[in-house]
Each structure stands twice: as C-alpha cells, then as structure tokens.
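A single protein chain has been removed from this complex, and every other one stays in its place.
Chain lettering (A and B) follows the sequence in which the chains are written, and residue indices restart at 1 in each chain.
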Amino acid sequence: ITLLTDFGTEDGYVGAIKGRILSKDPDIKIVDISHTIPKYDVRSASFNISNFVDYFPKGTIHLSIIDPGVGGKRKPLIIKTDNFVLITPDNGTASFIFESYRCEIFKIKTDWLKWVISDTFHGRDIFAPAAAELAIGKSIEEIAVPFEGEALTFVAKAKMIQNNKWELNVLHVDHFGNIITNLKKNQLEKNSDLKNCRIQIGKIFLHGIKKSYSDVNKGECLLLWGSSDYLEIAQNKGNANAFFNLTDKKKLFFEF
Amino acid sequence: ITLLTDFGTEDGYVGAIKGRILSKDPDIKIVDISHTIPKYDVRSASFNISNFVDYFPKGTIHLSIIDPGVGGKRKPLIIKTDNFVLITPDNGTASFIFESYRCEIFKIKTDWLKWVISDTFHGRDIFAPAAAELAIGKSIEEIAVPFEGEALTFVAKAKMIQNNKWELNVLHVDHFGNIITNLKKNQLEKNSDLKNCRIQIGKIFLHGIKKSYSDVNKGECLLLWGSSDYLEIAQNKGNANAFFNLTDKKKLFFEF
Partner (left out) sequence: ITLLTDFGTEDGYVGAIKGRILSKDPDIKIVDISHTIPKYDVRSASFNISNFVDYFPKGTIHLSIIDPGVGGKRKPLIIKTDNFVLITPDNGTASFIFESYRCEIFKIKTDWLKWVISDTFHGRDIFAPAAAELAIGKSIEEIAVPFEGEALTFVAKAKMIQNNKWELNVLHVDHFGNIITNLKKNQLEKNSDLKNCRIQIGKIFLHGIKKSYSDVNKGECLLLWGSSDYLEIAQNKGNANAFFNLTDKKKLFFEF
C-alpha cells in the first residue's frame, strides 16, 4: 500500500492511518509517498500520482487522501486498472489516471465497517480500512459496488490554438521550483521540428529545448522535457518559479 | 516500533535511530509517525500520541523522543499498558496516556548498553536500543526497574466554571490550522442539549456544532467534534488559527 496525503507530518493523523492498516495485518507493507501535498490541492495530487504508479509492482494498492470535501457528498472510490488499484475520494484526484489507463470504478460500501465513522476523518475510518482489506486479499466486490454516474475529472492537457502554437497551463511546481506545464511530449507529432521552438512567459522568451539542467550555466533558465515527459521550465541550480513569479492566471505560449 | 520525534528530517539523526534499531534485528518493523513535532513541544507530542495509539495492533512499541532535557536529570521511562508500550523521557509526554490507560511505569537501566552514552543523543544511545530489545522479545524487567516517585504529567482537561459553562484551552493546532480545544465529548453529560451552544473566542461567537467541514461554505468558520472527539474550531478550506490569531493566553468559553 502506498500513501499519499496532505495531512502534513506534525500531527498524529498519518499515524492513525498506518495503525488502522497494520492492525488488520502487521505484515502489510506501507510505503510513504508524501504527506505534504499542498493542502486541499487535488490537482497537484492528481499529477503526482501519475508520476509514480508506473514504477510500482503489479497489484500495488495506492491510497490517496486529499479530501477537502470529507463528510460531504463526494463518494469514496476504488479505481481498478490492469496493474494497480487507486483508492481516493471522488474529487478529481484520479483525473490523470482516467486519461491514461483503462479503469473500472467502484464505490466503497460502509456496511462492513465495525466502528463509528467520524465525519472529519474518512481516511482513518473508511479509506485506510478498505486498502487494508484489499491488501489481505479480499476482492473489491466484497467491500464496494460498481460506481454509477460519472467520476469527477478535469481535463489537463495543453491545447493547440494555431498550427504548431500551443497554449499551456502550469500543472505543478515541484520542490526545486521547476515549472511543469501540461504539454506532454506525445501530444506533438513525432517528427516535429523543435529546433527553433520557443516558449513565451509574459514578456520573456526561452528558446530551444535542452536535455538536462546542467546544459546551461548556473542561474540560467532553460526548457526541457521533464522526467515524466512534460515540458518543464527550469533554472540550473535555481528556482524557476521564484524567478518568473508565475501566477495561476498567466498563460504560457509555446510555438515552433 | 512507531517513531515520534522533533528531530526534523534534514539531518542524519532519525537515520542513526533507525540504524540502531535495525542493527539489533533487520526484520524489526519501524513505522514513522512524525519527525516534525514542534521543537521541544512535549504538550503537542503528548496530544498527538493519544491520537494514534488506539489504532495500532496489540503489542506495538511506541517510541517518542521529544527530549529538551537530554543529558539532565529527567529519567528514561517505559510505560506499559494493556495494549502497548510507550518509551519516552519523563517530561510529560505521557500525560494523556496516564489519564486514559492503566499504566505500569519503569525506568530504563543503562548497565546493559555496550557503548558510550552521548550526553546529547539518548534517543540513539538509550531509547532506541531499549525499543529494539523489547521488539525482539526481551522482557521489560531485563532492561528496566520499576519507577519510584511520580512521573511528570500535566492535567489538560477543560474545566466547568458554571453550570453548562466551560473554560477551554487550546490543546493543539493541526496542519490545517484547526484549533483543537481540551473539551472532550465525554466530559459533557450524555443528554446535554447543544442546540443553542456557542463558543466565545475573544469578541467573536460561533454558534452550534456542525458535523463536518463541508457543512458550511468555503471560508466560513465552524465548531465540531474532531476525529478524536475534542471540540475543534475550524474554517472550511481555510486556516482557523490564522483567522482567529489565537495566542496561548487567550481563553475560550463554551456554553450551552
């Protein structure tokens, strides 16, 4: 079971979740991914999930609890793909998963739970126990029913607005200040000629695509395909996000 | 063994502790709870411990090293309850545990330790090794003696100052800025009528108890019973602590 939350690590919340899982079976393997996803930031969670699920062994259960709507009407989901299972509230966290994998969607039942369900901590009382049940070999059908209706999702891909001109958004800013845009390499035609490409960030232009951060001098900015093949704006040994001071609203244009 | 410290994660300290445990037996399971308890904050540690111990399997060893008095006169304790063991310096960390569980208290001996004990890092040199010994099946009596004298504790419960009027303190502010008070649900009589209850925070009043954060609009404040049944002041998708700017000294009054 992997664990992704926005709980931070200064409280006992993550502990309660781990305890609930291990009390089902102390041999279940829990892998911390992150507990410092920005608070309530479903979009960031969604992108980050897409960065690691491919690297885990078949059958891994990914548990993601970024849940600003806890206690409200959003449903607790189990999303089954060929290789893994994702357990998450129905709030858009699974957007990137829906786009890239064949998914079956289930809604977690609560009749099998043996405790009072807190209105503010479904992570501990519903999601973690569901993950634990699957981890010890229970079938999804025993704790969930097929989900009817449409799961929440947001489309995140870059849009081509003219021939070879694209409008991009910021998907995520990472720990190093790298600005990851929503243009994925495979959205461009395979033989696109990027020699003269450029990106416009406000009034600044960056030209050409580099291979790695160290291809430019310290402090210089560059454009590259990041480790998940999204177009990324970076500054060698610096912080591109601090440098460009991007707001959510600023649009980026890429052309070649 | 669970691990709760205020060591932060930017140094090798947590690593030294984990290494010391695993060098006793690499198969011991270590579960990180938190390493970012506010520095020296025994009160926060004490509250957080009470939030997760109930969820772990019987026999779990909880190791808590928030130890501002390291090298001084405070004693290293092992606290045994029916379901778990807590290893901690005698500095109040166990206050909530003393209040809620039947406890036997032991003082760790040091004659069985085979290395020089650093004056500044008993976590690595005393507490972690003690946890490892218990984890591989040694009895408490082999590494500790019954503790004589009184263990340090602070009483943390809310006080009723008039009929149905309570004076509260802040117990903890969590990662989301939720203000957790020291009034626990079971301190009120079971059939208390809370329909017209209100809390006074400085000059502001909050009325009624909601069930979950999403019962009010984004940015609105509310009162609810938190996931550990303490009365909690929250702001939907916001940060109640930043909103109210509470200082430690401000008193809260709850009446119904």
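Everything below uses one rule, namely that a residue touches a chain if its C-beta (ideal position, glycine included) is under 8 Å from a C-beta of that chain, and two chains touch if they have at least 3 such contacts.
Not measured: the values here are computed from a predicted model.
Undergrad: Which of these touches the unseen chain: B:N83, B:S100, B:S118 or B:S192?
TA: B:S118
Undergrad: Among A:I49, A:A158 or A:L252, which residue is in contact with the omitted chain in the full complex?
TA: A:I49
Undergrad: Taking the entire complex into account, which one of B:G8, B:G202 or B:G219 touches the absent chain?
TA: Considering all chains, including the one not shown, the answer is B:G8.
Undergrad: Tell me, which residues in chain A touch the chain that this view leaves out?
TA: 2, 4, 29, 31-38, 44, 47-57, 60, 172, 174-176, 211-215, 224, 226-227, 232, 237
Undergrad: Could you pull out which residues of chain B are in touch with the chain that's been left out?
TA: 7-20, 22-23, 26, 30, 32, 39-40, 68-72, 118-121, 124
Everything that follows uses one rule, which is that only the chains that are shown with their structure count from here on.
Undergrad: Between chain A and chain B, what distance separates the C-alpha centroids? Give it in angstrom.
TA: 31
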